[in-house]
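Written out below as structure tokens is the structure these notes cover.
Note that one protein chain of the assembly has been removed; the remaining protein chains are unaltered in position.
For reference, chains read A, B and C in written order, and residue numbers begin at 1 within each chain.
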Amino acid sequence: MTKTKKKVDLFALFYQNSLVLEAIVIFGLFQIFTGGMFLTVRNLSNLLMQGATCSIIAITMCLVIITGNADLSAGRYLGMLAMVAALIQVNYGSVPSIVVVLIVFAIAIITGLWHGFWVGYMKLPAFIITLATQLVFLGINQYISDGRMVGPVKGIIAEMGNGYMPSISGTHNDTTLILGALIIIAYIAFTVAKEKKSIKQGLSEKNWMKLVPKMALIAILAAAVTVILYSYKGFAYAMIILFVLTIIVSYVSNNTKFGRYVYAIGGNKDAAALSGINVSKELLKLYVLHAVVVATAALVYVGRLSAATTAGGNGYEFTAITGCVVGGTAITGGRGTVAGAVAGTLIMAALDNGMSLMNLDPAFQYIVRGGVLLFAIALDAYASNRKARTVQAV
Amino acid sequence: MTKTKKKVDLFALFYQNSLVLEAIVIFGLFQIFTGGMFLTVRNLSNLLMQGATCSIIAITMCLVIITGNADLSAGRYLGMLAMVAALIQVNYGSVPSIVVVLIVFAIAIITGLWHGFWVGYMKLPAFIITLATQLVFLGINQYISDGRMVGPVKGIIAEMGNGYMPSISGTHNDTTLILGALIIIAYIAFTVAKEKKSIKQGLSEKNWMKLVPKMALIAILAAAVTVILYSYKGFAYAMIILFVLTIIVSYVSNNTKFGRYVYAIGGNKDAAALSGINVSKELLKLYVLHAVVVATAALVYVGRLSAATTAGGNGYEFTAITGCVVGGTAITGGRGTVAGAVAGTLIMAALDNGMSLMNLDPAFQYIVRGGVLLFAIALDAYASNRKARTVQAV
Amino acid sequence: TNNAAPESTNEAVPESAADSAVEPAAEPAAEGNVGWNGKPVKAKEDIVIGVSWKTQQEERWVKELNVIKQVCKDQGVELIYQVAENDAQKQAGQIENLVAQGIDILIAQCNEPGAITNAMKAAHDEGVLVCYYEPVMGDTYADFTGGNDFYEIGQLITKTIGDMNITGNVAYIYGDSTGGTGVVKFQEGMLDSMKNCDVEVIGEQWTTNWDPATAMGYAENWIAEYGDSLTAILCMNDGMAGGAIQALEGAGLAGKVLVCGQDCDLLACQRIVQGTQVSTVAKAGSEYPQLFTEACIQYYLGEKTAADFGTDVNSDGQTIPFMSYPGVVVTKDNIDETVIAAGLFTHEEVYGE
């Protein structure tokens, strides 16, 4: 029987909260260096918009990584879908936006099946498969766009990327306040109910002392964000999409068979297969889900920019992968959370935003970004090395 | 006791010679589609020059992949080193070229140690480490170059990229003929000696019938290349560098402890560690070797172009990785040959060259490249699955 | 769109730009300047200019940004700038960041101007004078533009060679096919000014990343095919021209096969005086960024009005002022007057010691 160590493990404490700490350090530094510009109402709203596309990609990219795979095609793929949407909108103006959205999702499902087939059923390494398909996506994008920039997009697609919640009163962003309040109340109610049940089931000690501060912190944060956005332009639809997708996929990953299998496959593929999990099928499902989520990101992207270009999305997969790693997803699979990945990507966006506010030389921006990534991976590896008992690799 | 199957295995035959077949198909198609332009003296010489940079990278990239790692930073790294060389040459014209070369190699060794430290000793995933460092390399390149295109380079660096073997007579590329003849004689002598020894040791049946045609084919090919190059400009130093490095690293990988260990680590890291191999140290060595080889590629690159740009090398790592995979290196590690990787990369260069001769739409160029990669990986996976099935799973 | 934009500027938006474009500016009010939008504006020393730049990976953009920095210093206005690394979405974000920092004038320049339309418009809605560094021609939103027309520049790239009425085989090397509208317009211009020549087009290639090494490969392939019968290789920029000339150099054809480029890189100027490159196009040099920045400030302050400029049309179909600055073809004959006299490079730099 393992005894729980009573000695406080400072490193563990640091590691568990590393994301929060990183955020605090980064936010604090930027606030100082930008002379208070960073934590302004408008900048925080901007930051959320700027990080939305890649954060949406990270939502399922993290699950893909958790299964021990990868997707190097996400960026070019996003670019291609954005181009498809823009082309239909521009060339066939009579097609309702909603139909365009459906067409994009249909294409996404097909490509998802394609990737899932190769990776899941043919058991080929995802790294190379997606490296190959990204070239194909780029080629298709180039072919259909002829290298031109295509836009503008309208209707719900434009709204998805660029619209804000409407106001009832017409003078205040009242809907934002209401929605924010509802979310906070729901969060508190949900958490309290869950904890009570846990205690009843004897799974938790009655440790409200620990939970309440955490809950309060999150509620206050949420309230602050709401108020901030309220005093600017309110919730953008893109933020709501990011938020809702994060909640849904997070919930799915924790509360459905599919989600559990994703972690199981990443944890130990063979043991998972022995437990009766159809690994190929689950991977297929995951790639389809991932394709649909990336398609959503593509719509947000093209809506926000109002135009699609052939170069669109180039490198976004790396931003998302980086965000996942910074947010605690193990690149070797098995560990990670959706919320962490999204937070990690947003932190990377905050990094970009802050450095650009500081008007830092772009050369240094690259170096800082590389450094943060290196730090995150080293931290994670150190933490898991502490655990893993391996035969000494001499 | 395993019996050798007497039935001819058509697929195996195809697979073992897939690279040759691919080359024949590609060469044949291009020859037709370019109206005989492809297989001209001058074009083949060009093709070798165009493929040289990435092929040199592939020489050690393939070893890195064989150990189960990767290097995503090679392209940006090459760009940075090229810039360093060009800057020194242009700003400090008095520094002899050879010193510049030494400085570049010194930097290479340092970065090789850096990568080897993280991947070998800290056991961090190479994928993320090199993803992080490539950002750093790009940042440094941008910082030192200030976005400028820097050139021209002179002296031995220019020769490395752009020079051809001198002629003794002054009218013919006599040195090329002599060198070519020597190589062919050496090859035949070496192969015959090896086979004789093999037969003496009882490792080979007396199967000259099989060996002689193969030997003849290679000798004829080599002779053809020699004559072709002879009738154009002779051997370029870049080709000689590629050739010599390929031979050396190939030889090292087959005939030294280090080479054996590379394959052993890729085949089974744990077993390697228990067999007295210092895995961390060998990885460190490999990354240093790789960095030096990439540095050589950087010098060839900057010498050929006579200028360096901030965007230089962008994407070359993918070309090299693709070439390795096409040339039979298993992306999962353990299997592959240096010569195959170089041949694969040259085939990809031939693909680019041929498509450009055909003036193919850039969109299709991307799609064809992706398709060839997909085909190569599927073929490899299918072949190794077939093998795995016949391995006795005791 | 029904964005809930801040109320303050909401009503004025649609007309203001158009108004100022057609009507002379109001008389300066006694209590302060009346600026470009008919409203009181800040005094010159309080102005903050934001520059949103697409890249610093090419020499030209680094240089011109430096000129803008210098002009702002000379004029005593504050400048902040950001570089987007050729990522349109990132650039849109950076424009938001600049606006958040309270800039008064925005100067932007992007590969894919359409992709920053929303951000530009939002900046305008915040009362910022939105200037686009190049002609917009309906591609994006702007209140003020300038520069040289991509199509015209395209024409200038090949003009010198086109005027020679050459015959024989020519090949084109274009930039990155994913590079947006500008690249397509360059291409059109290049082709058009070659119309008079009775030439055989033996190849057209698009170059990923504008990579000179790739361009060099293309040139080699053509040389292999056509050798001496090649008359010209027409390149879209100087980097690729450098690659092509390297290839010609290797075949002993440098100086014999005509090559052109654009951007007026130092290396290109050196090649021009050496005779291996026919021409380049100095689009801006140090003069254009200076004139444009000054014009932006003057227009902002109401010192100059739409009447002082030509016209362009933004993505909302509004007519906006356009500060025309034609590109200059640089050849061996005029390099002293154009490049060296303008202080772009020194005589020593161009001609060597």
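Convention: contacts are C-beta pairs under 8 Å (C-beta built on N, C-alpha and C of every residue); 3 or more make two chains touch, one makes a residue touch a chain.
One rule holds for everything that comes next: contacts and distances are computed from a predicted model.
Its UniProt record calls the unshown chain "Sugar ABC transporter ATP-binding protein", which is the correct pick from "Na(+) H(+) antiporter subunit F", "Heme exporter protein D", "phosphoenolpyruvate--glycerone phosphotransferase" or "Sugar ABC transporter ATP-binding protein".
From the options B:T191, B:N268 or B:N359, the residue with contact to the unseen chain in the full assembly is B:N268.
Although one chain is not drawn, its touching partners on chain A can still be listed: residues 1-3, 197, 201-203, 255-257, 260, 263-264, 266-268, 271-272, 274-277, 334-335, 387-392, 394. Although one chain is not displayed, its contacts with chain B can still be listed: residues 1-2, 4, 197, 201-203, 251, 255-257, 260, 263-264, 267-268, 270-278, 334-335, 390-392, 394.
Please note the rule applied: only the chains that are shown with their structure count from here on.
Centres computed as Cα averages put chain A at a distance of 37 Å from chain B. Taking the mean of the C-alpha atoms as each chain's centre, chain B and chain C sit 40 Å apart.
For chain A, the set of residues touching two or more other chains reads 138, 141-142, 147, 362-363. Contact with two or more other chains is made by residues 56, 177, 206 of chain C.
Of all residues in chain A, only 118, 122-125, 127-129, 131-136, 138-143, 147, 318, 321-322, 325, 331-332, 361-367, 369-371, 373-374, 377-378, 381, 385, 391-394 touch chain B in the complex they form. Of all the residues in chain C, the ones that touch chain B in their complex are 55-59, 61-62, 177, 203-206, 208-213, 216-218, 220-221, 223-225, 227, 238-239, 242-243, 246, 249-250, 265-267. Across the complex, chain B meets chain C through its residues 37, 40, 42-43, 45-46, 49-50, 53, 142, 146-149, 151-152, 162, 301, 304-307, 309-312, 314-315, 352-353, 356-357, 359, 362-363.
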